[in-house]
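All protein chains but one are shown at their positions in the complex.
Every chain is named by a letter (A and B) in the order it is written, and numbering of its residues begins at 1.
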Amino acid sequence: MALETAFIQEKLSQTFGNNVFNFEMKRDIFTFEATSDTIHEVIRFLKEQEDLNFHFLTDLTGIHFPDNDDSHQFAVVYQLHNWIKNMRIRVKTYLPENPELETITDLFLCSNWMEREAWDFFGINFKGHPQLKRILNMDEMVSHPMRKEFPMEDSGRTDKDDRFFGRISING
Amino acid sequence: MSDLLLPPEHRYAKLIEQSRNEDGSEFSILNLGPTHPATHGIFQNILLMDGERIIEAEPTIGYIHRAFEKIAENRPFYQINVLTDRMNYCSSPINNMAWWMTVEKLLNIEVPKRAQYLRVIVMELARITDHLICNSILGVDTGAYTGFLYVFQLREKVYEIYEEICGARLTTNMGRIGGFEREWSEEAFKKLNIFLEEFPIAWKEFENLFERNRIFIDRTVNVGGITAEKAMAYGFTGPNLRAAGIDYDVRKAAPYSSYEDFEFDVPVGKSGDTYDRFCVRNAEVWESISIIKQALAKLPEGPIHADVPDYYLPPKEDVYTNMESLIYHFKIVMGEVPVPVDEIYHAVEGGNGELGFYLTSDGSRTPYRLKFRRPCYVYYQAYPEMIKGAMLSDAIVILSSLNVIAGELDA
Partner (left out) sequence: MSETKTNMVAPPEGVVGEGFFATKLNDVVGMARANSLWPLPFATSCCGIEFMATMASHYDLARFGSERVSFSPRQADMLMVMGTISKKMAPILRQVYEQMSEPRWVIAVGACASSGGVFDTYSVLQGIDKVIPVDVYVPGCPPRPEQIVDGVMRLQELVRNESVRRRNSPEYKELLASYNL
């Protein structure tokens, strides 16, 4: 028998009360939000509860929303999967400027590099992560390139004429 | 600052200082550097070794980081297809079709049956080529160069089929939103049928070279094994997971593009070692051949693309003669098409596992955030643990059997 979304919602609300909210069915994946200080416990609950059993972490990603209000500047999205009941679930948590969050490397070994990628690209600090350092970009880089204010192109290039691309010239 | 944040060679230097033996012998650091004949793609592993045995390893990746996700935030949908090609470049049609399916899910477009079956055919062809490369290079790493040369000749045949369909050999940039750009020519089907006749014979010969070969078995059995629980914890998917014993396949769990119409088995190994991975990939090639034959036999007639003029580029003759088509062409190329505000996650079974696209759209012509869930990136984390205690040559063989593709690792 499949996991009913109403059942999941009820179990979560019973345990976490107001810390989990915004339950909705985004297309085919059941999505909800959790507050950033309870996210670790929510994910542990989803993993270890026998009737929920979301034992596989599919993805962990960060998103930057510079246009949102101050407490919703960054989001971390976790996607979990239960292979036995064939059910996916998505958990989102929003973070303010200078985002910090507890790591889930003690629950899922594969979140190690996923969190390092989120740190590298967005600057989301995962407290308790064993090795939070740059992974894809150069070690000497100081900025976090996937933030919206960071430009895509190399600002030091001298061989492209910005006039032809309809851009304001940034290097003279 | 924790020791783990230091560059690995510095951390290992400290360890070597602490554990020097009485007779003066000590551990050594070996740089299995980014440019190495046996690493297929550029990623580095700094190894702490006791003679020939590996004590600890730390991988460094990012040497081919091309910022796909950043580029994708600045490109309309048709231009992102070009990026998806270059992720797992050994099987680019799978990535292309996965991207189109994600966009179609976002735009709620239903693809006609004929296009779906043709997509299945091209994706299974791509899966065959991916496993061809992986297994033949595994052979090269154990010293058998013949298999590689033999198998690449067959890959040329598949390249010719791709050329008939879309014009390119390797980075195919195939398909459109809603189907294919043109009906497959007679020549394409002819070449496909010839391939289906010749390939099984050649693949059987390739298998015979390795599967009962004493040297190959000695090199690969009980080398780099991983238990099913560990594999699941490390996020393994695809043939590496199935070699460890779990039969999770996205084509069976969440069938897309009419995979539910075909009968195929999911081969599963036992111990997750290198030999099992090799055999699982071999068996998957046989299953792919069977799926292609079924799809060709049951191929329905019908349109090659969905009727969505808002998103599907009109044929060139119409663009040059018909005003409406010209306007649609312009709007689609510029990306001025209606896009809903939504979040989509779509996963397909890539050559290496679950390839997922997490697309957040805000209604504008480019995605707000596109995350590629790349299978190689997730399971490569297990590599240091898999080679702990192994010899150096085993580490090389384990690396090739994992089929880590640098383009997909770094994206």
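One rule holds for everything that comes next: a contact is a pair of C-beta atoms (placed from the backbone, for glycine too) under 8 Å apart; a residue touches a chain by one contact, two chains touch by 3 or more.
Note that the structure is a prediction, hence the values are computed from the model and not measured.
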**Q.** Options B:Arg53, B:Lys113 or B:Arg169, residue touching the unrepresented chain
**A.** B:Arg169
Q.
Going by the contact rule already stated, which one of B:Ala67, B:Ala202 or B:Met391 would touch the omitted chain in the full complex?
A. B:Ala67
Q) What is the set of chain A residues that contact the non-displayed chain in the whole complex? A) 137-138, 145, 150-155, 157, 159-160
Q | For chain B, residues in touch with the removed chain | A | 33-37, 41-42, 62-67, 70-71, 82-83, 85-86, 89-90, 133, 148-149, 152-153, 155-156, 159, 169-171, 406-407
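Everything below uses one rule, namely that only the chains that are shown with their structure count from here on.
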**Q.** Parts of chain B lying in touch with chain A, wherever the complex brings them together
**A.** 2, 4-5, 7, 61-62, 65, 67, 69-71, 73-74, 105, 230, 232-235, 246, 248, 253-254, 342-345, 347, 354, 356, 358, 360, 368-369, 371, 373, 377-382, 410
Q) For the complex, which residues does chain A have touching chain B? A) 26-27, 29, 31, 55-59, 61, 63-64, 77, 79, 83, 86, 88, 90, 108-110, 112-114, 117, 121, 130-139, 145-146, 150, 152
